[in-house]
Structure formats: C-alpha cells, structure tokens
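Note that this complex is displayed minus one protein chain, with the remaining chains in position.
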Amino acid sequence: MSKFKYLKNLLIRGKSHLTLGFLLVTLLLFPLLVKSQFITRVVINILIYIVLASSMNIINGFGGMFSIGHAGFYCVGAYTAAILSTRFGWSFWILLPLSGVMAGIVSFLLLGFPALRLRGLYFAMVTLGFSEVIRLIVLNWITLTRGPMGIPGIPFPTFFGNSIIYNWQFYYIILGIVVLMLFIIRRVLNSRIGRAWISIREDETAASAMGVEVFRYRLMNLFFATFWAGVAGCFYAFYARYISADSFTLDEGFSILAMVIVGGQGSFIGPILGSILLLTLTEIFRGIAQYRLIVFGLAILIVMHLRPGGIASIKLSNIQEIKQKLSVRQDK
Amino acid sequence: MESTLFEIKELCKYFGGVKAVDKVNIKIKKGIIYGIIGPNGAGKSTLFNVLTGHLSTTSGDIYFENKKITNFPPHKITRLGIARTFQNIKLFKYMNVLVNVKIGFHTQTKTNFWDAIFHTSTYNHDERLTIKKGLEILERVGLTDFAYDYALNLSYGVQRKLEIARALAADPTVLLLDEPTAGMNPVETNQIIKFIRQLNQEGLTIIIIEHDMKVIMNLCSRIAVLNEGKKICEGIPREVQTDKDVIEAYLGKSNLLKFKK
Partner (left out) sequence: MFYLQQIINGISQGSIYALTAVGYAIILGIVNIPSFVHGDVMMVGAFAGYYSVLLFPHNILLVFIIVFAASWFLGIIVDMVCYKRFRNSPRQVMLICTVGFSIFLKSSAQVTFGTQQKLIPNILGTNFFALGEIRITYVQIFIVSVVIFTVFLLQILLFRTKIGLSVRAVSMHKRASALVGINVNQAMKFGTCLGCALGGIAGILLGIYYNAVHPLMGGNAAMKAFISVIFGGINIPGAALGGLLLGIFENMGVAFFGSGYRDIIGYVILIVVLLIKPSGLLGRKENEIKI
C-alpha cells in the first residue's frame, strides 16, 4: 500500500474516532445541556427502542431467521421484573439480567424447539403467533399478572440507598445499558460465534459443511437476542412504573421491525439509525398511533424498493461514489 | 501398509421412486486420489451429499476409519476430518475472501460467548490463528492478492480455488471435490491439477467427481463409474477406459476416454 493510502486510512480512522468521541461526550453531558423533561423522555424512549431494534437485528440480520414477534419477549422481561419486584421486592439491578434470562428461556421453549425447523414466512408467522400467545397468557393468567388490570406500583430502583426518581437518572441507566449492549454485540459479532451466524445466514448448507452446528447456533442466536429484549422490558417496567398487556401488542413488533428494516437489517448501526429516524418522525408528526404505523409501513416499502439495505447502506455507497469521483479527478 | 479410509456398503438413496444411489459399494484406501465419474444424473453428487450427511441414507452404511458414520449430521462429519466443496459454488458472496476462509476454521477454534465478550486468551489465540493460517492457505492456493476482495467479484476459477481453500481450513484428512474444474479454462485446469496432486502428496486423501476426463485420468489412481445410481465399473484408469459398460454408458463420448496426457 502506498504511503498516501496509509495516511488516508489513518485519517479516516482518526476522524471516525473523533466523531465517536464527540458523540459519546454529547451523550454523557446530555442532561446538563437539555433541561426539557419532554425531550429527555423522548430520548429515553429512543434508547429503549435502540435496544429492542438491535436485539431484533441479531435474529433478522445476523441469524438468518425472520422474526416479527419481538414484542412477546419484551413483554416477558417487563412482567418478570414487575412481578418479582412488586411481590418479592427484588432489586432492579438483579432483575435486569434476570429478565433477560427469562426471555431467553421462553424463546428456547416457544421458538427454539418447535419452530427452528421452519424458515422464512413460516418462522415469522410462528414468532407472531407466539408473541400473541404470550400476550394472551398474560391477559388471562390473572392470579400471576392481574390480567387486563396490569401491574401498578412498580418501585423505584435504588442505587446505594438512594431512590432513582428523576428522568436524567433513568437516562444514564438506559444509556449505560445501550453502550454495554452495543459493546457486547460488537465483540460477539466479531468473533467465531458471529462468523458462524453469518455463515448460517448466507448459506446454511455451506455452513454445516464447515462444521457449524446450525441448530445449536440458531438457538444461541435466539437466546442472545431475546435476552436483550427482556432487559429492555425490565427497564421499561421500572421506568413506566406500570405495565399492562396493552404495551406489548403486535404493533410493537411491527414498529421494531420497521426500525430494523429502515435502518438496515444486517448492519450494526442500522437499527440505531432506524430507531432514531422513525421515532423522531413520530414525535414530529405527533398524531394518533395509527398514523405512525402507516408511515412505518410505507417506510418499509420505500426502503425495499429504493435501498433494500436501509439507511446504513446509503453511507457505504455514497463513500464509494465519492471515492470514485475523487480518483477520476486525480487522474485528470 | 495402506488402510481403508472410507467404506461404503450397499448404500441406497431413493427419492420416492427415483433410485438416485442404488446399492453402491466402494472401498477407498487412505492416501490415494479416487475418482468418481459417470453421465449426468448418475448420482455422483447425491453420493457426496449422503457421505457428508447433507442427505439421509435410505439404507446401507458408511464407514470412516472403520467407524460407522452413517447419517451423522454434516458438522460432525467435518469434525472427523472430512471436508468438501460443492458443485454449484456456495461461497459467502458478500464477504471478502479472507473472511470466507476464516469461517472454515470453525472446527479448529473454540471461542464461546465468554471468550468473545472478554477477549480472553482463547479469543486472542483463535483470532490470530484464523488470520495467520487463513493467509497461509490463501498463499498455498495462490489467492493472496485477492484476500480483501469480495467473493462475489471474483472470476469463476478463483471462486473455485477459494472453495478449496475454505475446505482446507478445516484441516481435513479427506477432501471431497465436486467438479472442481467446472467452468475453468485449460490454464486454470492445469493449475488445479497440479495443486490437487500436491495436496495429495502432502498426505491428503482426495475423492473427486469430475466430467473432465483429462483431469480424472491425470490424477486418479482408482476410478468408480456410476450410471443411474449403480456402480458399473471400478478400477485403475486403463481398466475403466476400456470397459464395455462404461463406454456404452457414455454412448458416443468414447473418444473423450482416450488417455490424454
């Protein structure tokens, strides 16, 4: 590689590190910069959906499966946290990973064993069906979940004896969760496990021929993904302090899917971009929930027709186009 | 003393009424290059798919190093040291060449979730191994210059070499090649012939399905001929060339069987 290329690479990497650093600092200082509680709540909401969309992307974008039923696992996480905290006083911090594990276990039982023989549409329909099953169970198992009345009075989390009450505190918690999650996801994707998942996604037959045990890795993928949905559920339960089955309808699953697709399924930043874009749009056009879903549905169609790789793919090809234009100019 | 590496006993694979593989018996000795030929639809690829566990057997057994491996799943077969390439190339098109080979090291590495998250010594060892040995294999195959190109952009001949490279990553003792020279020009074909011979000299047993008679006659010390699912002949190249049934099976392609060096 020529010296010029080497320097250019360094510059690009340096620039991306700089922007990342700048972003991180902004995020850390956010509550100090913005005092509006409304905006803080919007940002917290976006961060929750970043967790949900990124976790769904693990299945849809890296697992070679297509799931629409993520709401169900979000629900499992939220209800695990709500029940264990209101009835047994368990701590928020323990419930975070525990809710994730619960969601993972449910995914094993409902999806892992019955559904993993299916592909594509059939698997998707089953995820949808089971998401509904979870919601129906929650609605009808009144002794456990209080049914349609929901679970109110979820306590405030405590941190070394202090109650966590303010939005800015919840903001830092969810920010921490997001950063931790992205860090862990990135490390797992850039490892043998991530490569095995990608091989399954690209060509199952070839993957198995290379020694990848497809079934086992699919199970791992489901568990890892639904774990984070459960964690998001736990956070949501403590943040909203009241949950009911209404927050976990199929529309949730559709919304999360839209964020993944629009942002770019199969890319790391795709779900982040998708969540930010679609939720910001929702806030700008604050209408009835139904209008929001019309926009989401249209957004999916538009993305599929114009740029199936989502927003994330725009960046790459733009860079390449710019590179080409630059190199042409140099030759002249 | 050469030992039997593969033994295929009375293997049958039927798809409803279609007898794709019909009571095939083959013994393959360790260290040789064994050829499987036959007209289109003779059942050669199906045989491979059954051997590697991608298809289940209807009846019959397969023995590898005298152990029964009938109906083992594909990943288990690979772990035993049996690697393969595919007739229709199954590369990971949207990944670069090096990553394609890296994935091939799956059976040689052990990183689990914990290792990946905390970048333990196992993780570091595995990552270094996949890169170092990956580049080594690419050099062996002559693809070092293409290491960071997307597999989708490669020429056909290069793609086939990459498939072989990926199979080698699993550190196999047996390599099953399904029409490795299909679509290659004569120069590339010669390169592959040399490469396969070299791999064999390094100790790899090779089973090769081919239509190109030049390749088969040049490389193989023993050949089996399949037709309509049945084995109709087996022996050294000269025997197979002059066998009446074989010539009849190919009907009119008899001039291709002339021994060409």
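Letters A and B mark the chains as written, and numbering starts fresh at 1 in each.
Keep in mind that, in the parts below, a residue touches a chain if its C-beta (ideal position, glycine included) is under 8 Å from a C-beta of that chain, and two chains touch if they have at least 3 such contacts.
Since this is a predicted model, take the numbers as computed values, not measurements.
**Student:** I'd like to know which visible chains would be in contact with the absent chain if the whole complex were considered.
**Tutor:** Spelled out, the missing chain touches these shown chains: A.
**Student:** Among A:14, A:97 or A:120, choose the residue that contacts the chain missing from this document, as touch is defined above.
**Tutor:** A:120
**Student:** One chain isn't shown here. Among A:149, A:180 or A:294, which residue touches it?
**Tutor:** A:294
**Student:** Out of A:47, A:82, A:128 or A:220, which residue would touch the omitted chain in the full complex?
**Tutor:** Counting the whole complex, the residue in contact with the absent chain is A:128.
**Student:** Applying the definition given at the start, please give the residues of subunit A touching the unseen chain.
**Tutor:** Touch set of subunit A with respect to the missing chain: 66, 68, 113-115, 117-122, 124-126, 128-130, 132-133, 136, 140, 250, 254, 257-258, 261, 288, 290-294, 296-301, 304-305, 308.
Just so we're on the same page, only the chains that are shown with their structure count from here on.
**Student:** Between subunit A and subunit B, what's the gap in Å when you average each chain's C-alpha atoms?
**Tutor:** 41
**Student:** Using the touch definition from the top, list the residues of subunit A that touch subunit B in their complex.
**Tutor:** Within the complex, subunit A contacts subunit B at residues 184, 187-188, 190-196, 198-199, 202-203, 205-214, 220, 224.
**Student:** Per the contact definition, I'd like the list of subunit B residues that touch subunit A in the complex.
**Tutor:** 52-54, 73-75, 78-79, 83-84, 86, 90-95, 99, 102-107, 109-113, 115-117, 119, 123, 126-127, 130, 166, 169-170
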